[in-house]
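A single protein chain has been omitted; all remaining protein chains appear in their positions.
What follows is chain A.
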């Protein structure tokens, strides 16, 4: 299949955090208008839109886009749990690459404040959820198995929080901007052994948006960042073949994204990965091929994944610092990649970055090892 080059030419976001007085439509509309303004395009230039949202009810995309003056065009509402945003980016990229549209908008938005006591539950009817298998517990089961299989020290997981919160301290958009120590992480409230509160990301409100364009619609003033490839995969029922402590859906999504982009993991300069929980970053980094099996925790502790290290992971602070407005997260990661690849990431800039990767993976129904995982690869 012939395919056209696809660029990000506009980005916008509402910093993730508590926005008690803003509605879902307010949040998404603001991000969408900001992305249009950065691209220098009127709403009428948008030929189609891809919206990601999980909790806002039917037609969230249309309701949001009305606030940005985008009417009448095809709108696809994408819901793939925590991978929804990446799913919307993936679909938008394919639509432009295939020549169906020249200019499209992606908007991810979520309003979570006040909706939950504690963690999110996407399906209250499956047996594991009824028996109390919370999201942190799912990740905790993976952490226990990871440590058992690789002889890892579970306390070392705290180093993921230390790294990402230090990175978040340098990100003006982050929800949490105070670094934490290993002792503070390990001494915080136990949630599901071995995970403590400071190893779990926070629910948040927020939005992020992108304007994507085909090469023929891009001009030099756009400072384009090219979406070189993306991939999507889904989970499988947890069964006798499930390997806890690894993320098969992430591995599948990564394989597809690398193939589409024609690059290999060793070429990646930086990555934003799904650190909803500390062990999530470890499993993801290995699934993405950025560290070998059983090596990611050592890589974190050794500084390989810190700013200035071999391949900085979550130099923007990750979900652990930025919060996790589920439908917005994957789009927000691409906004961060664009800032890095344009060399505009300020204190958190990864020097000489030319190839970057974003990754999400969504769980929520405990009978599956995940709902979906998405990977996007961008470059300049």
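One rule holds for everything that comes next: a contact is a pair of C-beta atoms (placed from the backbone, for glycine too) under 8 Å apart; a residue touches a chain by one contact, two chains touch by 3 or more; residues count from 1.
Following the convention adopted for this analysis, contacts and distances are computed from a predicted model.
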item	value
Listed names "Nitrite/sulfite reductase", "Nitrile hydratase subunit beta", "ECF subfamily RNA polymerase sigma-24 subunit" or "Putative OB-fold protein", matching UniProt entry of the absent chain	"Putative OB-fold protein"
Contacting the left-out chain in the complete assembly, out of A:31, A:91, A:192 or A:315	A:192
Touching residue (missing chain; options A:12, A:85, A:108 or A:136)	A:136
Residues in chain A touching the chain absent from view	117-119, 121, 127-128, 130-134, 136-137, 140-145, 148, 189-194, 197, 236-240, 242, 244-245, 366-367
